[in-house]
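One protein chain omitted, others in place.
Moving on, here comes chain A:
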Amino acid sequence: MSAMLEVAGLSKTFGGVKAVQDVSFSVAKGSIHSVIGPNGAGKTTLFNLITGVYTPSAGSIRLDGEEIGGMRPDVLATRGMNRTFQNLQICFNMSALENVLVGRHLHLDRSFFKAMFRLPAITRGDAAAREHAAGLMEFVGCGKHVRAQANSLSYGVLKRLEIARALAAEPRILLLDEPAAGLNPKETVEIDELIQKIAATGITVVLVEHDMKLVMHISDHILVLDYGRKLAEGTPAEVRANPDVIAAYLGAA
């Protein structure tokens, strides 16, 4: 398997705080790659660097060999990258379905003049996109909320809705920031199954997650961060046996 995402020597400082320091790793195409670490380890910062929300202070990020460090998120979306957020980023001024349609943006006719006069290209494109979006909501398990307003949905449903929105863009690589956070055990199992279903469609998944059971169960590869640095890396079994990881999580003996 070839590396799809390669991160080398990546650092980000906020004033005097070194949130991410000299982190290097690579993500194999079609794999499920998890990033774990205690709170404040720099996991979300790492995600924000990879997805263009933050600009790296140093280091390189390559997607399929192309340097993408510092590119804007909307540019990265055109390269096939998409993500979800730890603290939900749902457009509450729209319906649930429209949120998924927002994710479809790049695949639709975005001509302003066609939109202004509502030419047939727009109506046809929108009709097809609505059907596609409804199908995605079904796929992620919130099919019965197709007609709902986003602000009437529960947290667990919104988490799935974000995933549906990300999938609507047909990404090649999908970064999920704590998809199971705040979910009950039953919902967590469902998310576990959903992530595997997504990976089975050929999408490379990078995951930040605290739920160890979930992480150990579905990951092909795990990266452990602590205080912004790479602490360990390997398969779930390797990481579980690594004394440094145990020390970081349970405290040194």
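We adopt the following convention: a residue touches a chain if its C-beta (ideal position, glycine included) is under 8 Å from a C-beta of that chain, and two chains touch if they have at least 3 such contacts; residues count from 1.
Quick note on the criterion: contacts and distances are computed from a predicted model.
Of the candidates "Nitrite reductase (NADH) small subunit", "Ion-translocating oxidoreductase complex subunit E", "Amino acid/amide ABC transporter membrane protein 2 (HAAT family)" or "Lysophospholipase L1-like esterase", the chain left out of this view carries the UniProt protein name "Amino acid/amide ABC transporter membrane protein 2 (HAAT family)".
Remark: the omitted chain is touched by one listed residue; of A:T55, A:S152, A:T201 or A:T235 this is A:S152. Per the touch definition above, the residue from A:H33, A:H145, A:R165 or A:H221 contacting the chain not shown is A:R165.
When the omitted chain is restored, the residue from A:E98, A:E187 or A:E233 that touches it is A:E98. For chain A, the residues touching the chain absent from view are 51-53, 72-74, 77-78, 82-83, 85, 89-94, 98-99, 101-106, 108-112, 114-118, 122, 125-126, 149, 151-152, 162, 165-166, 168-169.
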